[in-house]
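Only one protein chain is missing; all other protein chains are in place.
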Amino acid sequence: MGLLQEIIFGLVTGSYIAIAAIGFTLIYGIVNMINFAYGEYISIGAFIGFLAANTLPGPLPVAVVVAMIGGGIVSIILARGFFTPINHTGPVPMLLTSIGLGIVLRNGLRLVGGRSARYFETETSTFQFDAIPDLPVGPVDLLGDFFVTSEQLVVVGSAVAVFASIHLLLTRTDVGIAMRAMGDDESLARVRGIDTQLIRDSVWVLAGVLAGLAGVLMAVQTNVSADTGFSHILQILSAAILGGAGSPYGAILGAYVIGLVLAVSTAFLPSSMTGLSSAVAFVILIAVLLVKPSGIAGTEVREA
Amino acid sequence: MSVLDRLPSGRGDRALIAGLVCLLLGALFAVTPLRAQLPSALYVFVEVGILFVIYGILVLGLDLQYGHTGLVNFGHVVFFAVGAYATAMLTAQDTFAGIGLGYPWPLGLAVGVIAAAILGAAVSLTSIRLRGDFLAIVTLATAEIFHSIFVNFENIFGGNVGILGVPRPIASLVSDSDTRLVATLLVLGGVTLVTLAVVTRLTDAPYGRVLRAIRADELVTRSVGKSTITYKTQAFVYGAALAGLAGGLFALYNGAVAPGFFTIQVTVTVWIGMLLGGAANHRAVLAGLSIIMGLRLISRFALNVTPVSGDVFASIRLIVVGLILVAVIRYRPAGIWGDPQELGVDQ
Partner (left out) sequence: MPSDITERVDRRAFLTLAGSGGIAGLSGCIGFGGDEESGDGGDGSGSDGSDSDGGDSGDDAPDTIVFGQPGALSGSFDFLQPGVSQAADAAVRHINEAGGPLGAELELVRRDTAVDPQEARTVATQLVENDNAAAIVGLFSSEINPLWDYLQDLRTPIVTPWPGSTFLDTRGGDKGTPSDVSDDEWVWRTVVGDTVHTGGSAVYALEEGFETLGIINGNTEGERSYVDGFLSVYEQNGGTVAERVEVELGSSSYQSALSRLFDADFDAFLVSMPQESAITALSDWSDGGYGRQPILSDTLAQQAVIDQVGSDLHGAWVASPGRSGPSYDTFEDIYNEEGDAEINGWTPPSWDSVQVTALAIERAGSTNPEAIQKNLGPVSRGEGTTVSTFAEGKEALANGEEITYRGAATPTDFTEHGNVFGSVTISTAESGGFVETTEVAAEDVREYVAEGEY
């Protein structure tokens, strides 16, 4: 199969990561913390979605909506309980708190949800495109036959819908504009009469909603367990920082870079190194931080 | 002790003397027919004690980086792992998988320290200018990359099996298990105490004041003509080298290394220990580490008296560990014995 197929795989993987990375990076931009427990938010979303899918009538989208609402509620409760009280202490104590909270939530989920993985019952149809001509450049075929599945289309479609909504939110609504103002300069925003705590709360809810959506999408593709989100947190974090922490647009870009790198490196690395694809993503992250520490598009993160 | 108290840098010197006494006693058990007897119920405490003194070297190095200089290294385990692997690969004989060169162990230990220091230098040269939480991410990612590499390249690092057949200098000298445990604890504990003495000297000196000034306010420190980058790099490399030493000692104590010994759990444990005790205070971080490791050990015994089943219990234990971390940061941000003013934290 050709590069085209790999790019499709990369775009799909990137879409999962992008939805979560937007939530992650919004928290970073507004609350000024790296939330390491965000993977658990995703797992919680997956569990809520799974519960809804098995108890409520109606199709999967109903469960997705329930998971998004539930994710938002959980997120604001956790923020009020754990993060808002220590908002003034700076990024490092908040990062450490989120690591502790992550351990608590992950094992709490294990305790409540049990050990074995659960699965969403979904049907997937595949669309094959067979008559595509090859376009070889050296050993690499740029076109070639490819396929997409309905599930992949849903994932990419959801991601695009999220991007559009976030863009509208940030540019057309008062809350969104206030968010951007606060991301740029919090004290200035406060001077201008923005209720910073309200904005922070809105960001927490929004991040939780996105985590709920990402959780269900990831769980449909893999499974529902206490580790559903945790196993992706480093990719999400890499995507957010790669794109320039705090910038939703950067996070989208970063997520697709990571997704494409994962796909292409698995396809083209020597076979003894195919198990290293996520390490390759981290190498890129470190390289970007060194060359352009502000990320592909974003703020200065060096202090000296 | 009253004489020692009057010495100028008394704290460090007492640790040094205690460390040398431990080393001497340990050597006595190791090379003479002198034997110790240990009730078997205490074995598990001594085992965890040995691990504690090894992690103690880790936490002292981490405290030099974070507590004294403010460098947020969240991949400390990678330096521990690199030290352990370098030592193991240089000294192992007949390893099942991976490389074992069979050189004498002192050389292996030295190379372990140097390898960790080199990695520390590489990380700090590239990343030390990053803001605190981004340095955390870079170090975390570095640890993940190395973990993947150790797992993936089976022919070199032995994959998940790791490197086996590492010589155990103390075990080879002492054949009975009671004495071996006691001697190991004394020797490794001695090394930790000597390390404590050295870092105390370092941080009590004017050098340490510069480090803490960087932590408090880097701009001001730079404005009085100190090259803060040089100081930060040095502190980072010292911490990495100490972790390498701990890794080398671990390899020579355990007789094998494997990726399973070097997970993010190690980083989390030493971080919690450091924050619990109180960063920037060497003895406090050791005490904090002993609390968290002691709690974990004692909670193992609690299984016998709790009504819940083993698998529920396993999850609850970890939840409690997480809650301790959260609670310490919130309610005692300077740790139990830390100095809030020195750390510059609120409350």
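Each chain carries a letter (A and B) given by its place in the written order, and its residues are counted from 1.
Here is the rule we use: a residue touches a chain if its C-beta (ideal position, glycine included) is under 8 Å from a C-beta of that chain, and two chains touch if they have at least 3 such contacts.
A quick note: this is a predicted structure, and the numbers were derived from the prediction, not measured.
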{"item": "Chains shown that the absent chain touches, full complex", "value": "A, B"}
{"item": "Residue among A:Thr124, A:Ser165 or A:Gln197 that touches the chain left out of view", "value": "A:Thr124"}
{"item": "Options B:Val31, B:Val44, B:Leu107 or B:Ala122, residue touching the unrepresented chain", "value": "B:Val44"}
{"item": "Absent chain, residues of subunit B that touch it", "value": "33-44, 47-48, 51, 96, 148, 151-152, 154, 159-162, 164, 168, 171, 175-180, 254-258, 260-261, 263, 265, 297, 300-301, 303, 310-311, 313-315, 318"}
{"item": "Sites on subunit A contacted by the missing partner chain, in the whole complex", "value": "1, 5-6, 9-10, 12-13, 16, 107, 110, 115-117, 119, 124, 126, 128, 147, 149, 151, 218, 221-223, 225, 227, 231-232, 262-264, 266-267, 271-272, 274-278"}
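Please note the rule applied: only the chains that are shown with their structure count from here on.
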{"item": "Subunit A-subunit B separation of Cα centroids, rounded to whole Å", "value": "34"}
{"item": "Partner subunit A, residues of subunit B touching it in the complex", "value": "72, 126-127, 129-134, 136-138, 140-142, 144-145, 148-149, 151-153, 218, 222, 228-229, 268, 271-272, 275, 311-312, 315-316, 318-319, 321-326, 329-330, 333, 345-346"}
{"item": "Subunit A residues touching subunit B - in the complex, by the definition given at the top", "value": "33-34, 82, 85-86, 88-89, 91-93, 95-97, 99-104, 106-108, 110-111, 115, 234, 237-238, 241, 245, 272-273, 275-276, 278-279, 282-283, 285-286, 289-290, 293, 301-304"}
